[in-house]
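Heads up, one of the protein chains got dropped from this complex, but the rest are sitting where they should.
Just so it is clear, A, B and C label the chains in written order, and each chain counts residues from 1 on its own.
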Amino acid sequence: MPLSYFYVFEFYQKNLLMGKGRLEAFSDGVLAIIITIMVLEMKVPHGTELASLKPLLPVFISYVLSFINIGIYWNNHHHMIHTAKHVNGSVLWANIHLLFWLSLVPFVTGWMGENNFAKWPVILYGIVLLMAGFAYYLLAHCLTASHGKDSTLAMAIGKDRKGILSIIIYAAGVALSFINPLLGLAMYIIVAGMWFIPDSRIEKKWKQELSNK
Amino acid sequence: MPLSYFYVFEFYQKNLLMGKGRLEAFSDGVLAIIITIMVLEMKVPHGTELASLKPLLPVFISYVLSFINIGIYWNNHHHMIHTAKHVNGSVLWANIHLLFWLSLVPFVTGWMGENNFAKWPVILYGIVLLMAGFAYYLLAHCLTASHGKDSTLAMAIGKDRKGILSIIIYAAGVALSFINPLLGLAMYIIVAGMWFIPDSRIEKKWKQELSNK
Amino acid sequence: MPLSYFYVFEFYQKNLLMGKGRLEAFSDGVLAIIITIMVLEMKVPHGTELASLKPLLPVFISYVLSFINIGIYWNNHHHMIHTAKHVNGSVLWANIHLLFWLSLVPFVTGWMGENNFAKWPVILYGIVLLMAGFAYYLLAHCLTASHGKDSTLAMAIGKDRKGILSIIIYAAGVALSFINPLLGLAMYIIVAGMWFIPDSRIEKKWKQELSNK
Partner (left out) sequence: MPLSYFYVFEFYQKNLLMGKGRLEAFSDGVLAIIITIMVLEMKVPHGTELASLKPLLPVFISYVLSFINIGIYWNNHHHMIHTAKHVNGSVLWANIHLLFWLSLVPFVTGWMGENNFAKWPVILYGIVLLMAGFAYYLLAHCLTASHGKDSTLAMAIGKDRKGILSIIIYAAGVALSFINPLLGLAMYIIVAGMWFIPDSRIEKKWKQELSNK
């Protein structure tokens, strides 16, 4: 059996048999739909004047914040799954669990935007982001558990300080929203800023790995 | 002709020429959309108080149940198609038939949720799940028929006791809903629990197959 | 340079560089969305009785017919593009042109269903199907033009009698709808039945081609 067969087979196995490809395709599909249907919450106004857009401003701000958040999740999900070498049943479900919380983002975005950042909508928005953050943390740990402590992925994710910190800031944001929802909103924006840069830990490890070869 | 050509060609043929890739892509697309547009049934409430979310509770519960069900279908579909070596015309249509019944899930989810699990909506929800279960059973049998009785796929699916059992429990759920819709709902939840674990039969066969090589 | 490089490169070139993959992905995406958002036209009824579903019956019938039609397009598109060896600019636009007419299907399905197969909605439904049929015919000819008259694809499509016949029956259906819309509807159903079987001409040519190798 020629060696080349082995490599092609491994390529085949890694990307198709183990279903990483479909996990990515399904996640991409769900995230693409979430990010796009949020725009449907911005109802076309009846007037034709510039002023008729004014009531849509908080809806638009909510939309921008959620768009960035979903963009961040897509970006980091993309980096994490690429580093993964295989996926198993628990990873598939951890991924669906993450998508579940993210699927609620259009609903809470709409509620928050249409009510001009009122207390309860801002709290619920934070809770959904908090749960999504927790689900992402869970997914990262399902992946590292199946790859072993010494894998590129495990070392790249490390202690996942950024993930834990996000969850703490989200929780603080939810608590602060009871005092003033704008404080809560500020917390959510801080987390978004923190994650805006794609997960450089993983990118760095990749480059190391490749240059070692 | 070098052997490596043969393997690359076979890889090409299996995954692209035979269209398994597009069947997966199209199914992923439809399932991703179904799972995501269901959230549009949760209409953003007008009030800003926590209490204004209360009427949405049954809608939310229905959403969670349907989300899990579509997640299960995606998961098992994913395992089954991966084990398949080729697809033909009847498989393509059996797949579209399955997607048809699943596409009705958002409608019945909305009707059931908005009416607080009233009798007829719960019955219709069960009928749609029953038909989807039957369509999945059909798809499994179209696949095994074209792969032969001695194929990995056929052995993995076996007598498909789980598939047949699901259909029976769904039928029981529909019947019980005439007495009390909550009994029917309980049956649907039992089936979801039963399938929650990805099809271990196929996963097991895979590992056997791979280790035999 | 080893031969195996050539084959891998060719594989790469055919499927990725020439963008067949993305044409398929984009088309799959659009068709998956079209087929799924049509269900949003079936508005969840307010009542909880079985009778409250009755006004939805024509909407449901329209949905089934359109679901089958989009399924047929996906199926045949899938077969045709797989046989194609490369795509160029005119093919990309011919494909977008086809998707344009298909994107109008949810609108005409909704209008026809909500108005119980009234004259003008049935006529417009037929015109959209007629234009989609014509766009598919155009796409087939853009593809054969770029592949040459002696290519597998050109021979497989042949004189495209089925495509021309469909357009004629659709035109007849539109004309007959002025007399009685149900006659028009019958014509549309006949064309759907005619195409239900995936394009066996292409499948046959494939098998011949493969066995000749």
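The criterion applied here is as follows: a contact is a pair of C-beta atoms (placed from the backbone, for glycine too) under 8 Å apart; a residue touches a chain by one contact, two chains touch by 3 or more.
All figures in this text were calculated on a predicted structure; none of them were measured in a lab.
Undergrad: Among C:S52, C:N115 or C:T152, exactly one should touch the missing chain; which is it?
TA: That would be C:N115, which touches the missing chain.
Undergrad: Check each of C:G29, C:P45, C:G71 or C:G163 against the chain that is not shown and name the one that touches it.
TA: Spelled out, the listed residue whose C-beta touches the missing chain is C:G29.
Undergrad: List the residues of subunit C that touch the chain left out of this view.
TA: Residues 1-2, 4-5, 8-9, 12, 16-17, 19, 22, 25-26, 29-30, 32-34, 37, 40-41, 89, 92-93, 96, 99-100, 103-104, 106-107, 110-111, 114-115, 118-121, 124 of subunit C touch the chain absent from view.
Undergrad: Residue-wise, where is subunit A in contact with the chain that is not depicted?
TA: 2-4, 7-8, 11, 15, 24-25, 28-29, 31-33, 35-37, 39-40, 42, 44-45, 48-50, 53, 64, 67, 71, 74-75, 78-79, 82, 196-198, 200, 203, 206
Here is the rule we go by: only the chains that are shown with their structure count from here on.
Undergrad: Roughly how far is subunit A from subunit B, centre to centre by C-alpha average, rounded to an integer in Å?
TA: Each chain reduced to its C-alpha mean, subunit A and subunit B end up 25 Å apart.
Undergrad: Going by the contact rule already set, what residues in subunit B reach two or more other chains?
TA: 2, 4, 8, 25, 29, 32-33, 37, 40
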